[in-house]
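Only one protein chain is missing; all other protein chains are in place.
Up next, chain A:
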Amino acid sequence: MIEVDLRLARPGGFALDCGFAAPGEGVTALFGRSGAGKTTIIQAVAGVVRPDTGRIVVGGEVFFDAARGIDVPIEARRVGYVFQDSRLFPHLKVEGNLRYGERRCRAVERPIRFEAVVELLGIGHLLARRPHTLSGGERQRVAIGRALLAQPRLLLMDEPLAALDEARKAEILPYLERLRDAMRLPILYVSHSLDEVLRLADTLVALRDGRQVAAGPVAQVLSRPEMLPVVGRFDLGTLLECVVARHDGDLALSSLAFAGGELRVPQVDRAIGEKVRARVRARDVAIALTKPEGVSVSNLLPAVVEEVVAQEGPYADVGLNVGGVRLAAMVTRESVARLALRPGLDVWAMVKSVAVDSRNPDFLSPGGLTAPE
């Protein structure tokens, strides 16, 4: 369990105010555009930045408590910190870098083994190399390994992919997924990329201008209207936890089952019964009062209107309940009036497009799904 509650103000007007609890396992994403205060939060958790007031507790150990005057020094916190710019030691070879933190840790406290980390990150062939001879992606993998071998109780990752091009990102993401699944280690992951968040995170803390906008399980947080200024109207949507129900090889389609029904999607590279995440953007959900006939859209789901929130400009956010699952839709205010949409009304949701997570390349549209800068 990670509890963060902190406030700080800096000359120049930047102020940060946030409080959230993250589970003791899995990835918690700190998400928001640049300048939102994401990095400051993990710097405070690492002890690099001291908050004005607040409390930081990791796995029951108090790292910082302004009221009680507790401020554990950086080196005693045992957090693995992966920086955006790697920060490998140029005077040490890759192996020396990897062992730097390991050596500073008592042998009995080393559950994370050198060989296992090297294998996990695929860096065995790099051990004798100097950091400046590595590619950006290799450098970042070594930096992750170095942080892991310091035997941290928490891994902090500050936009570890931001300095990399699309190809390098795609190269590293699978390693991060393996890391998340193989290590029983909580990870705080800073990102301004919704793609990365959706692929990796279980919990989402959304920040805007130093303020916490929302926090909670990714699927729940993402469809909330208050996420709009964080992700932008273009990307607001719903994340559905699904199970692969069947494949239709002839048509190259798969069916995904979720609590509210089934979705037909382009064939996914997963076995039947496997869990996948499907993402439906609010702007890809249209609403009909009666079951549409003669339309090309294949995903038609019966739904009940839960909430209608008119936004500034032409649009309104409509919260639909599909078999107990909340689905965000975005229609024009004109349509709301024409269809007389109101809470309790039975409608049909027409899902025009579904993106299925990770291994489907469509999910990682180049340059897409990124918080607006």
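Heads up, the rule we're going with is that contacts are C-beta pairs under 8 Å (C-beta built on N, C-alpha and C of every residue); 3 or more make two chains touch, one makes a residue touch a chain; residues count from 1.
Going forward, contacts and distances are computed from a predicted model.
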| item | value |
| --- | --- |
| Protein name, per the UniProt record, of whichever chain is missing from view ("NADH-quinone oxidoreductase subunit H", "Probable tRNA sulfurtransferase", "Molybdenum transport system permease" or "HEAT repeat-containing PBS lyase") | "Molybdenum transport system permease" |
| Option touching the unshown chain, where A:Arg104, A:His125 or A:Lys275 are the choices | A:Arg104 |
| Chain not shown: contacting residue from A:Val79, A:Val117, A:Ile144 or A:Met157 | A:Val79 |
| Per the touch definition above, residue among A:Gly13, A:Gly60 or A:Pro90 touching the missing chain | A:Pro90 |
| Residues of chain A in contact with the chain not shown | 46, 48, 73-75, 77-81, 83, 85, 87, 89-91, 100-101, 104-105, 130-132, 146-147, 150 |
